[in-house]
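For reference, the structure discussed in these notes is given below.
Every protein chain except one is present and positioned as in the full complex.
Up next is chain A:
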Amino acid sequence: MKASSLGFSSLEAQFKETGSVPHQIFYKQHKVRDESNDRPSDLTLFVCNIPPYYNEECMKQLFRTCGVVKSVYFASVESPTEIQEKPKSLFDEVEEIEGYKVAYVVFTSANDLQKALSWKPTKPVVISNDEFSLMTGLKKWCQEYNDSFILPSDLDKEISKFMSNYDNTVKESEISVKQSAEPNEEGWVTVTKRGRNPGFARKHSVKSNIMKTIQRKKRKKTLLNFYTFQIKESKMNHLTKLREKFEEDKKKIEALKSKRKFKPF
């Protein structure tokens, strides 16, 4: 299938003006059935084959001639609909998309999108220029190293903020539980695990423990050495086990034999 038959246009982009090899980048208008408000189809471009190190700013540079880019959402090639979240607090960890990625580029006006769709650059687009250069390699790692140092006071502030929030939510939920234990306007009472007769905890382990005890009790009730056939059978079982072991060993020997493991010298 050709690129164009899927509705893709392509352009070439290279990282630096000189000494760089261009990448082919494919894009088309974003069209899906249930559209989200962030990415309306008349403003959004779906872009593929983007090198892993491109960030939002790179995408803006890429389409700078077409118009102003409002926002960019990245997603992985494997699941192009799941877009990457942006971090909100110090503790949020953003998982970097591995490998090549796709992006949703949202323009400010529909006009810009149309411009981009009909755009046919003759020369490869250069991302890095005088105004913008992407930090990669050593510089980036140094920066990341520096950024990993957060002042303890900032860290403390963040923690206390989160914990007070958390405590509040816990308290609220407790209150709501308590309230539901009392009859509401229509006289209904919600039964919870709190109270005089709490019932089983809703846990998988508890469930499996109960199942185990039931089985154990069942086993206790049956008599194993009662009927002659049972005794006979147990003997036979022992024999088959021995035979199985024998066969297993035989197989092992065969495996060793095939590896010429019995030639001592």
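We take it that a contact is a pair of C-beta atoms (placed from the backbone, for glycine too) under 8 Å apart; a residue touches a chain by one contact, two chains touch by 3 or more; residues count from 1.
As a convention for this text, contacts and distances are computed from a predicted model.
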Chain not displayed: protein name in its UniProt record ("Meiotic recombination protein SPO11", "WD repeat-containing protein 72", "Rab escort protein 1" or "Nucleolar protein 6"): "Nucleolar protein 6"
Sole contact to the chain not displayed, among A:Asn37, A:Ser118 or A:Ser148: A:Ser148
Residue in contact with the excluded chain [from A:Glu82, A:Glu98 or A:Glu174]: A:Glu98
Where the missing chain touches chain A, by residue: 1-3, 6, 10, 14-16, 20-24, 26, 48-49, 51-53, 77-78, 80, 90-91, 96, 98-100, 102, 136-143, 145-146, 148-152, 155-156, 158-160, 162-163, 166, 170, 201-207, 236, 239-240, 242, 245-246, 248-253, 255-257, 259, 261-265
